[in-house]
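Omission of a single protein chain aside, the complex is shown with its protein chains in their original locations.
Should a chain be cited, it is by its letter among A and B, assigned in written order, with residues numbered from 1 in that chain.
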Amino acid sequence: MRALAALFRRELRLSNRAGGGGAMGVVFFLILVTITPFAIGPDLNLLARIGPAILWIAALLSTLLGLDRLFMSDHEDGSLDLLEMSDAPMELVVLVKCLAHWAVTGLPLVVATPLFGLMLALEGDALWGVAASLAAGTPALTFIGAIGAALTVSLRRGGLLMAILVLPFTVPVLIFGVSAASAASGGTVPFLTPFLILCALSLGSMALAPFAAAAALRSGD
Amino acid sequence: MVFPQDITLRAIDLALARGGRRLAQGLSFTLQGGEALVVTGPNGAGKSTFLRVLAGLLAPAAGEVALDGAGVEAPGLAAHYLGHAEALKGALTARENLEFWSAMLEAGHGGLDPDAALGRVALSHAPDLPVSFLSAGQRRRVAICRLLVAPRPLWLLDEPTTALDAASQARLAALMKEHLAAGGLIVAATHGDLGLTARELRLGGES
Partner (left out) sequence: MLKYANPTYFLRLTAAVLPWLWGAAGLTLGLGLYMTFAVAPADYQQGETVRIMYIHVPAAWLSMFAYTVMTLSALGTLVWRHPLADASQQAAAPLGAGFTFICLVTGSLWGKPMWGTWWVWDARLTSVLVLFLIYLGLIALWNTIEEPLKAARAAAILTLVGVVNIPIIKFSVDWWNTLHQPASVLRMGGPAIHPTMLWPLLVMALGASLLFVCLHLMAIRNEILRRRLRRLSYLAAEAADHGLEPPVEAGA
């Protein structure tokens, strides 16, 4: 337990220090939200209708952005070998690293979402709906992404490959995330149905992904 | 810190492979507490592979490794591995790095405090400096401190003297002698002289 707490603290510290890039994900999120209206035009009605989708795609991409470094930096400097030699099982090490990663990249996205939603002309319920769906869904993105990060840990140009491997698996999260967010602003489906499925996806990936990622890391040598 | 008396590292008919190529086979030895084994051989003979197999980071091509008397399931859990990569984060200070590894690798009690450990390698000025400010030799010495802050009986050292000057090599030799005197075991791969009385295992001689 003490070991895992120390690991969590170290991950948070590293992301706050120079070059850690903790805030980078939010900036990337903002840039994606800014860029989209350039492509589809500034019509506020249109933006309000597809706003949840824009926010979800932006969150998906900015979550993936930093994930390839999740294990790679530890692999490069030899830390991963030592983590394997620790008493703490690799599965828990992966779980803790993912939770820390979510806390510094996913959580700020959730907090920033209502603000960025304003820029897409979302109002009231829609705003909170998107934020709630991201809070429930981004852990799933982090954990699914961790499997890809573990598989590509020793590849020098693993970032792109990781995205290719992971994105197909994020399809269900995207579907239920966007439908929960849209349901919040009115629609035929009640909000809770897709939202609970989204929670299930997050919890399920939290339970399974550490095993897959740990297995991938062990066979990575 | 004194380790249990009857710790024994046993390798039984071990075979090493890297990238599908057999590097060595039929390696058997027994190492008792207080003994050191120096692994020598030309480049590419499999010294690093051998250490990684002992650490449990690689599976042997054949045979097995066991550490008796240390009360752990796998030898790696009672071993320190000091490889070419130092496992230090440049953004964290020397003390933060050591505190982390002390918590992560702790296999018993009685490890040195990070500051005291840094003192043993003549880095007592450096605990609050980010590791990225340190030179290669200093980083190496911080990595050596890791062996002191989390006591583990088996030290697996891959070219431990790389980047160390003469004074630091002497300090390392003293630390290794202390470790052996406390009942620890050392397996070191090296080209040079470690300043220890040790048995020697030569790899890659036959081909």
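Definition applied: contacts are C-beta pairs under 8 Å (C-beta built on N, C-alpha and C of every residue); 3 or more make two chains touch, one makes a residue touch a chain.
Computed from a prediction, not measured in an experiment: that's the story for all the values here.
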>> Using the touch definition from the top, which of B:A15, B:A62 or B:L129 touches the missing chain?
In response: B:L129
>> Just to verify: which one of A:A5, A:L44 or A:L208 makes contact with the chain not shown?
In response: A:L44
> What residue numbers in chain B mark contact with the hidden partner chain?
Replying inline: 122-126, 129-130, 132-135, 137-138
>> Under the stated touch rule, tell me which residues of chain A contact the chain that is not displayed.
In response: 18-19, 21, 23-24, 27, 30-31, 34, 37-38, 42, 44, 47, 118-121
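What we mean here is this: only the chains that are shown with their structure count from here on.
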>> Could you work out how far the Cα centre of chain A sits from that of chain B, in whole Å?
In response: 37
>> Residue numbers of chain A touching chain B in their complex, please.
In response: 2-3, 5-7, 9-10, 13-14, 17-20, 76-79, 81-88, 221
> Inside the complex, what are the residues of chain B that reach chain A?
Replying inline: 52, 55-58, 76-77, 79-81, 83-89, 91-92, 96, 99-101, 103-107, 130
